[in-house]
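A single protein chain has been removed from this complex, and every other one stays in its place.
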Amino acid sequence: AEGAPLKVYAVSVMSGGAAWGQYEVGFNKACEELGYEGHYLAPQSFNSAAELVNLTETAITNEADIILPVVVDAEAFADVLTRAKEAGIVLVGIQAPDDHLDAYIGTDPTNLGNAIAEALVASVGDGPIKVATMQTSLTAGIQQVQCDAFVAKLAQLRPDAVVIDRLECNSNAAIAADKISALYLANPDCNAMISLDSYAGLGAASFVEEKGLQGQFHVIGIDDAAEILMCIKNKTMDCTVAQMWYDMGYKSVYLAKAIHDGEAFEYANDSGSSIIYAADVDAWAAQNGITLGE
Amino acid sequence: MKTRDFARNLLARNELGTIMPMALLLIVVGFVNPSFFAANNILDILRTASFAFIIAVPITFLMAGGGMDLSIGAATSLGGVICAFALKAGMPVAVAILLALLGGAMVGVFNGLIIVKFALPAFIATLGVQYAINGIIAITTKNLAISGFSSAFKVLGQGKLFGAVAYPVLYALVIGIAGHIMLTRTKYGRSVLAIGGNAETAYLSGINVRGKQISIYIATSVFAALSGVLQAARFASAQPAAGSGTELTIMASVIIGGTSMFGGTGTVLGSALGCVLLATITNALIVMNVSTFWQNLIFGVILIAAIFIDKYRRRASGGE
Amino acid sequence: MKTRDFARNLLARNELGTIMPMALLLIVVGFVNPSFFAANNILDILRTASFAFIIAVPITFLMAGGGMDLSIGAATSLGGVICAFALKAGMPVAVAILLALLGGAMVGVFNGLIIVKFALPAFIATLGVQYAINGIIAITTKNLAISGFSSAFKVLGQGKLFGAVAYPVLYALVIGIAGHIMLTRTKYGRSVLAIGGNAETAYLSGINVRGKQISIYIATSVFAALSGVLQAARFASAQPAAGSGTELTIMASVIIGGTSMFGGTGTVLGSALGCVLLATITNALIVMNVSTFWQNLIFGVILIAAIFIDKYRRRASGGE
Partner (left out) sequence: MDYILEMRHVTKRFPGVVALNDVSIGLHKGEILAICGENGAGKSTLMKVLSGSYASHEYEGEIWIDGQKADFTSVAVAEHHGIEMVYQEMNMMLDASVAENIFVGHLPGKLGWVDYPRLYADTQQILDEIGLPIKPREKVRGLNSGQLQMLSIMRAISRKPRIMVLDEPTSALTDQETDLLMSHMVRLRDSGVAILFITHKLEEIYRIADRVAVMRDGQMVSLHQVKEVEKRQLVEEMVGRKIENLYPKNQPQIGEEVLKVEHLSVPHPTVKGRNIVEDVSFSLRKGEILGIGGLVGAGRSETLGAIFGQITGGVKGKLTVFGREAHIGCPRDAIRAGIGFVTEERKKSGFVWVLSIRENITLASLSHMPKRYIIDRKAERVRAQAMSDRLRIKAPSIETRIVNLSGGNQQKVVLGKWLLEEPRILLIDEPTKGIDVGAKAEIYTIMSELTRAGISIIMVSSDMPELVSMSDRCLVLSNGRLTGTFEGEQITQANVMRAAIAQ
């Protein structure tokens, strides 16, 4: 209705956590600044395209003006996004592009994969690279794209590099640590692991610490949770690739506003990523208000 | 006097156990946000419940007959994936669906054999099958969703009667009614209840216990595969993890609906209400603007409250 | 002649059911990659199994007594989180752990009351509690891991005896032996089995059935919380989802170990072997360089094969 605040629905993939928690904070902040009515939705089970589509549908039923979906599966979303379009709802995708969207914002999954490959090559140096990847689950769509990009970029940067296996850890550090430990036993020349799941990095770092492999086994983490930064400080992790989750949430609402108000905007908005090394940790933590422990 | 008796009788019926907690929930939601009752929203809830209910019908038979199956989630995913592969290979829709159901049937035959014939404990046997099926899906699909279906297929999941009632709701209705009649009115259904109540007595009374048990395991997997096919049609994409995790919620719906985990009692109507209740809670939490952080807590509390109220009602109405 | 009898006796013992499949597995792995038998790797497997086994001990009592608990995973997470909060608030390690166990105890009391006193079905009641606990964790932690603990705390999970045997293995050993003695040698343990065997007989024989049942639910949650605390110490970080999903695998380990889902039988030794078997399979698959895409399939197949062999062995050795 005329005069009522705009209703904005963020259909995210999880509630809280180091990554999406920051996103939510940024989203709420922007909604507050603009006087919008912000709703943050997340499914009960991780990575269920069906639940995400259902949530998007619920947002439409609740007369949303703006929806910010994470299009984990273009086909699955096609129907519901078309419906939203017909209802005149502004659609800004988060993290993944899609034809039905007015625009999207996020770390481009391909770019993220590339950034991780670059970080790995920089960390290992000139020696041989035998690397494993670890993601939440092999069924997580966006992580698949990220991982494929990583593999492709690595092959381009270092044709001699070997990707041993793609592991999954269910966001559980214990599983991650056990798996990488067993993999190392089977492949003693394995010398690196990159993570697409925050707890994968944590588990790998704990493996490095236990086996005393600092400097020999390289771990590339993801995102900037306090315990990840601590691992980098302790040298059990080489570096982490941080996505700009707060920015993503904050800017997405402003992007939607521009579209809604008929102002000029770009379709693709890469919120970028930063690679954080040991030397950068303190400054990064201070800048982003992260408190580090002992 | 008469109406009071009628109300008491209604309350005393097992299958209606969840009606009271549901009514309470609806009153609260309606109060907080009346738009919950928008026809659209109700139909959305029913559609969500339908995908679960299609599996809950055979699961009602299975649990009433004393069985259990943790592989239904995986069978759901498998159904969607097989159908998708067949469609991509250019087969006609009907053939693709048939193949998917056949795949489901094979899972069911396997479950039935190892549990009924070789007497392995159902809990681990079907857990093992769950892993195995997920493994097969991973190997064949590389865990990538399969999409790009013809609209002739998609309409099966996306179409709506009179532009309002989604087809899956209709399928669920038909399957539910058939299941209800089968369980309450047929010799087959009676035999299943007898097997769940006391398999030895049933056997000595001339009932083909093993055959019936195996047939239920097969039906369970076939309907799970069907649900997977419909989900693939609805989302125009077969997700390798489409059904993962649903085994617990579907079993929970069936138990909420009054079916005993230990066999002998069960009603399809109750399972329908159980499925609708769970879908309603999820939807209501969003409609009431409950923060995602609070949703799990409130979901859990409502779940416990629902069975608690049910129990109390039963006692009050003189049953048990 | 005598040794043959001895071997037959050994094979006929229920608790050793998983030894044969395990031996087979070990032979295959050792053949593919002998480095599997590196002391380090074995100790790693034992450590992994320990975290599960600490919960499997009370679960053995619970299932032998005819109960079930789907909230143990959530209780594990809760234990770690409470402990972490307490440590961050500057409390001494001992106090923090005590608070975590107290939190676990409260979950157990709640479970016990609703299941035993109000007779709600354990399956849904504990499923509801699982959701509720996960909700509470989400609200309090915003689903962020909590880290930054003193080394005095971390050593509890990371320390190693003689630089080799991780402390958690030692805790598991102590708890396992205590549990074994309790189940086989004490009146408490025998009463639990009696309750699982036939709750009515147990009650009519003057056993305090409800009290015992509630006490097991409490113990289960307390040990789950303890496992959570130890996991937090091991990773120097309390993860909000540390235990999620473990309920099924732990229950599976216990059943593989010979405990009946319907109560009456159960051995702690069997559960220990079950936990080790599952940890071994996971480890062996990677050590054998099986691609992740194949792991689920093979895991499932081994699981089914394990109970199958167990069954066959029992029949061959004349039992049942």
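Letters are used for the chains, namely A, B and C, taken in the order the chains are written, and counting of residues starts over at 1 for each.
Just so we're on the same page, a residue touches a chain if its C-beta (ideal position, glycine included) is under 8 Å from a C-beta of that chain, and two chains touch if they have at least 3 such contacts.
These figures come from a predicted structure and were not determined experimentally.
Although one chain is omitted from the display, it touches the following shown chains in the full assembly: B, C. In the complete assembly, the contact with the undisplayed chain comes from C:191, out of C:71, C:111, C:191 or C:271. Residue in contact with the omitted chain (choice from C:30, C:148 or C:264): C:264.
The chain omitted from view is touched by exactly one of C:94, C:119, C:161 or C:204, namely C:204. Screening B:111, B:191, B:213 or B:253 for touch with the missing chain picks out B:191. If you put the missing chain back, the residues of chain C touching it would be 185-188, 190-191, 193-194, 197-198, 200-208, 260, 264-265, 318.
Considering the complete assembly, chain B touches the hidden chain via residues 185-188, 190-191, 193-194, 196-198, 200-208, 260, 264-265, 318.
Quick note on the criterion: only the chains that are shown with their structure count from here on.
Between chain B and chain C, the centres computed from C-alpha atoms are 30 Å apart. For chain C, the set of residues that touch two or more other chains comprises 138, 142-143, 292-293. Among the residues of chain A, those in touch with two or more other chains are 15-16, 138.
Against chain B, in their complex, chain C makes its touches with residues 70, 114, 118-121, 123-125, 127-136, 138-139, 142-143, 248, 251-252, 255-256, 261-262, 292-301, 303-304, 307-308, 311. Looking at the complex, you find that chain A touches chain B at residues 12, 15-16, 39-42, 44-45, 47-50, 53-55, 57-58, 61-63, 73-76, 78-79, 137-139, 141, 144. Residues 35, 38, 40-41, 44, 48, 138, 143-145, 147-149, 154, 158, 231, 234-237, 239-242, 244-245, 282-283, 286-287, 289, 291-293, 295-296, 299 of chain B are the ones that touch chain A when the two sit in their complex.
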